[in-house]
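Presenting subunit A:
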Amino acid sequence: MKPETQSRIGIYVCHCGGNISDYVDVAQVAAAVAQEPGVTISRTHMFTCSDAAQQEIIKDIQEQKLNGLVIASCSPKLHMYTFRAMAERAGVNPYQYVQVNLREQDSWAHTHHRDEATRKGIALVKAGIAKSRLSEPLVPLRVNTKPRVLVVGGGVTGLKTALALSDLGIAVDVVERSERLGGWVADWKKLYPTGQDGQALVAELEQALAQRANIKVHTQAKVTGRSGNLGDFTIRIRTPQGEQDLNVGALVMATGFAAYAPLPQEFGFGLPGVVTLPELKKSLSRGEPLQTSDGRPVKTLAFIYCVGSRQKKTAAQPQVNTHCSRTCCTAAAHLGLNLTGAYPALRQYHLYRDVRTYGKHELIFGENREKGAVYVRFDEKEPPVVSTEGAQLRVKVKDTLTRREELEIAADLVVLVTGMLPRENAELINILKVPVDRNGFFKEIHPKLRPVETVMDGLFIAGAAQSPRLIGEAVSSALAAVSKCGALLKKGYVDLEPMIAVVKTDKCTGCNACLGVCPYQAIEKTVCDGRDQVTVIPFSCKGCGACVPLCPENALDVKGYTDEQMTAAITALAQEAAV
Partner candidate 1 sequence: MAFPIRHLIGILADNQRLRGSVMPLGTGRLTAWAKGLSLPRGGSRVIYTGHMYQMMPSLASMEAGLGLMADTPVTRLMGWGRFFNRFVNLSFFLTWPSGRQQAQYDLRLKKIAQSLRQAGIQFGYLYEKELYTGALVYDLGLDEVFKKHAQRVWAMFQKHGVRSVITVDPHTTEMLREVYPKVVPGFQLEVKSYLEVLAESGWTPPQALTEAVTLHDSCIYARTLQVSAQPRAVLAKGPLVDSPDHAGAATHCCGGPAESLYPHKAETVAAERINQLAARGCDTVAVLCPICLHNLEKAGRARGIRVKDFSEIIG
Partner candidate 2 sequence: MTRVNAELLKTVEASGEFNAVACMNCGTCTALCPLGLTNLPREIFRDVVLGLEEKVLANVETVFSCLLCRMCQVNCPAEVKIADNVRTLRVHLNKTLHHL
């Protein structure tokens, strides 16, 4: 701790052009704190954030050799970085600058009590001074980043991520659980809307991959361990060739999706001739003809939509998939259209709840209808019932578009349009600490503004592992993740806020009470001088302070917001209130 006598603090109280001074007597505030211990200078400005005011403050700092600053103005959300930068320019450690919020927390809140507002203003500034007196100079934490990325998943999303990173000059390790690359797309033909062959698309990516010296592909690989932090992770993987450690600066999770597997009897699943959409697509891609379970040609085809998607919780089924898989309506319409091309006499009935062929996919829905596919809308409360009568399948459905007429469709094949689920990856998620949402998909920090970042710094997500997606959408998110990797790794280092938790080794008893509460897994057990203790991983800690109040020994502190500083600030406030 720094002796108080050495403090040379400058106080600047802002009018904010009347926003503050209309209700708070700023001159009185400045005068009232001028004699506080450690205060060297106390002034007011019309606009403290103006260039002229900043120049004056810088001059004061240099002439008066100030080592602390308290600016009583607006919310730190608005100008904290402005004044930190000014402090740095003037040679004061930016973390020894304290902003007191005299606008949102005082003048705007007390427009009808001017005298009281001025009294409160004095108290707030005195609290700021108390905090400033105990402030320490801090330096940002610099991480030297490794120009290498681990991509988990070798489907189209993962491969496209790898290629784009390679384009940026960043080396890539791709780990793929199965024996081959390409994921689902490698099993598909004719993709919407170009009609391109999925197998050809994967071959194209693999060919490009082979040209790159800075991409390493590990198939039949499994992630078995993780250590390190943003910019410098060590990931252990196991392949048939053995175990190895990969030192990477960031990770991109592109583990893709799993198809929903219907339960026995669900919409007739298990009856001969009842198949899922992925099964049928695979069979057709293998070149097999469209035929019934006993090899007859299919004359009438019935699709049942929303199988395994948009489910409602019931007492019997509390664990359900509430999400819409959003791709399946388009996939079924596209398959329908392809089949109409191959089998013009085929009759198709599409039994749906709501058609969600959003955006341009609406065209394929329209085309499918124009070419004769009949769409029948059912109510989720009265789902279609599939049964057999001899070799023929019978689908009974109440059509809400036709007076809820109960229709019976004699179908040769029933296709269950199953949705997308996250892959079963519990172990991987546990090792890499990937945040997931309630349906098990990877979870971003912010769905709109930070769509590929996670709360785990340096761990990005892409593709259908995050939510159901079409190929183009998955690739878009892959490229977004690539750009975030590039921004993180290309500079060679990254500076992190130094306001993180620290352990007072003389007080920590190693009780581990803090371990479970850290949302970032930034606290680890350790042994110090033969005693069990905990230690904070500096680059993982975000200074949230969740651990501090849990410590029974008061052995934890957050830099910049130490217990001592906060106590001093509260005491100053309390003293003013008592006057």
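The candidates were selected such that all candidates are chains of the complex that A comes from, given by their letters.
Here is the rule we go by: a contact is a pair of C-beta atoms (placed from the backbone, for glycine too) under 8 Å apart; a residue touches a chain by one contact, two chains touch by 3 or more; residues count from 1.
Only a predicted model underlies this, so the values are computations on that prediction, with no experimental measurement involved.
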Touch assignment for subunit A within the complex, options 1 or 2: 2
Subunit A to candidate 2 touching residues, read off their complex: 300, 347, 349, 366, 369-370, 372, 374, 376, 396, 399, 401-403, 405-410
